[in-house]
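All protein chains but one are shown in place.
Chain naming follows the written order as A and B, and within any one chain the residues start at number 1.
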Amino acid sequence: MRRSIVRPRRENAKAQLLRALERRARSERRWAAASLWVGVGIVGLFVFCALAAPLITSSGPNDQDLLHTLQPPSWGHLLGTDNLGRDIFSRSVYAARIDLMVGLITTYVPLVLGVGLGLLAGYRGGWLETVVMRAVDVVIAFPFIVLVIVVIAIVGPGLLGVYIGITVVGWALYARLTRAEVLVVKEQQFVLAASSLGYSNARVMLRHILPNVLRPNLVFSTLDIVLNILVLASLSFLGLGVQPPTAEWGLMVADGQTFLLTAWWISTLPGFVIVLSGVGFSLIGDGLADRLGRGWRGRAGEAEGALLTVVEDGA
Amino acid sequence: MSALLEVRNLNTAFPAAHGAAFAANGVSFDVEEGATKGIVGESGSGKSITLRSVLGIVPEPGRVIEGQVLWRGRDLLTLPPRELRAIRGREISMIFQDPTSSLNPVFTIGEQIAETLRVKLGMGGREARARSVELLDHVGIPAAKERLRSYPHELSGGMRQRVMIAIAISCRPKLLLADEPTTALDVTIQDQILALLAELQDEFGMAMVLVSHDLGIVAQNCDSVTVMYAGHVIEDAPTAELFRSPSHPYTVGLLRALPSTREPGTRRRLAQITGQPPDLTQLPEGCPFRPRCAWSRDACKDVTMELVPAGPLHGTACPFFEELR
Partner (left out) sequence: MTAPAPLLETTDLVKWFDLRRSPGGRLRREAAPRLTAVDGVSLSVARNTTLGVVGESGSGKTTLARCLTRLVEPDGGSIVFDGTEISSLRRSELGALRRRIQIVFQDPYTSLNPQMTVGSMLAEPLRVHGIAERREARARVPELLELVGLAPRVARVFPRELSGGQRQRVAIARALAPQPDLLVADEPVSALDVSIQAQILNLLADLAERLGLTMVFISHQLSVIAHIADTVAVMYLGRIVESGPVETVFGNPQHPYTAALLAANPQIVPERRRRKPAIRGDIPSPLHIPSGCRFRTRCAYAEERCAAIDPPPERVGPGHVARCVVLPFR
């Protein structure tokens, strides 16, 4: 015969090349996993601090010690004290309670609202879709923070104002994201199959479409938490969010601004805490996006199916 | 006389979660000058990756890790990138399954053909334009001059594949690599494209490697056929010989599994190949077709997958092929 085939698996140079390829693939997978777990670690630490605040701090968040004001970081006061002698570490720890709670509520209440509306709009279409999507356009057209401030101006400053303000604005992005996903998922044949099996609209929406559009929303929500904590911080800084003397990271940054040159730690260290929490949630977001992958988005429909998509979209 | 293209012991691998997947596992075949070589196999058989390996365009993270691709005696796999680029498109060109995504949607047909002519043949604007019209005309696109201004989405699938062919033949290559060129097209359009390719081959004396999953297409359009399964060449023969006396259980199974229009309404039960296509990362020892083979036996564990002669120019990887006849 005119050819000879060497069995491939036993050769040295090749085995080395192969191993290099495998190593690279493995290290890429490890990176993705690492980012998720580091993120979970950081956020977990914050949650732990929030829950166990009295156990890990020696003084209350508002305990004043006027004999030890403006102390730089030391073993006695890990992050120093502010102008009223309050321990910044202890304030930061207690502030985690408020900031995390606000971050979660202002993210997941709008998520539920937005996903629900987006799901309805995308699935039912017609006037409902028009109304929802125009509302989304209006909300998104304004700068986020300005609109939140307007709402707070109406409701009044304080936590309730923050919750209502961010929710009124925050649902819009989830609604838009969800509706776009629904339009794609709706044309998948498993949704057609569900209709042909005679399932009710509610069942098709909740059981068959919803689980397939949650993914991007969840990934986005981890980033949204970061943004919302920053918004709370900005609002408090402006005096519209949490009111003094409550411990809140943004408020603490604001408190320290007059001492920026003389006692840098009052503003800077809570600022660093904000950044760290943001990094934690972002890493979770990255890791999730990687791990969840692109899901069902493997293949395009056949030509006629695609045509139908275009057609029904227009109708 | 040596062949135009000789592929020798080609191994192309993709890293996998555990170990590696060999998309091409010791693949060898020849393409003679002006002839048409068919490579046939199912999805995952490695036929497309083999073709891409020839031009050094294996998708990441795959790698050619061993073997030779001898183009008129020179090994393309060890050629400096610059020289390889010079050969690509000029001496060897390629067309793909999906003519929609192989054309850039934001440029007109004219711009895309002219680009090839300018880059590869150094033509000027006017000359390239005139030549583009000629080329479109050549591949059977009506009103070629007006078509230059069209964008890819304004053309049908068949027309787009004709444009791809026009670009591919613009430098009069000696070899055309065609990767499932008609799979996305309707039967009647497929028929037209295959006739066009045959015409162009005759005219330019161009050789072709036609990769397909369709045994019918291969039977009617190729001089010789290589059958692939799970990255391995399992049979290789001149077309008439292969279909007259298939000598590997997989080839035999495929031929019996095909429905035909020649006995309509008889509802003959199709002889089916049992089981599922193999997972390339967990191939069994010996012959990869063993778990699905109706003739399998213990000795199949020790089969080396080297081709043994089964007739004139006919090789099979199954040493027990005589029992099939």
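Going forward, contacts are C-beta pairs under 8 Å (C-beta built on N, C-alpha and C of every residue); 3 or more make two chains touch, one makes a residue touch a chain.
Quantities reported herein were computed from a predicted structural model and do not represent experimental measurements.
Only one of the listed residues, B:153, B:267 or B:325, touches the absent chain: B:267. Contact with the chain not shown here comes from a single listed residue; of B:189, B:308 or B:324, that residue is B:189. Among A:195, A:243 or A:257, the one in contact with the hidden chain is A:195. For the chain missing from the display, the contacting residue among B:7, B:242 or B:317 is B:242, taking the whole complex into account. Chain B residues in contact with the hidden partner, per the touch definition given at the top, are 42-43, 156, 158-159, 186-192, 195, 198, 213-217, 219-223, 239-240, 242-244, 253-255, 257-265, 267-274, 276-277, 292. Chain A residues in contact with the hidden partner, per the touch definition given at the top, are 188-190, 192-200, 203, 207-208, 211-212, 295-296, 298-299, 301-305, 307-308, 310-315.
Basically, only the chains that are shown with their structure count from here on.
Between the Cα centres of chain A and chain B there is a gap of 47 Å.
The touching residues of chain B, when paired with chain A in their complex, are 8-9, 11, 13-17, 19-20, 22, 25-26, 28, 61, 63, 65-66, 157, 304-309, 315.
Per the touch definition, chain A reaches chain B in the complex via residues 1-8, 11, 14, 17-18, 21-22, 24-25, 303.
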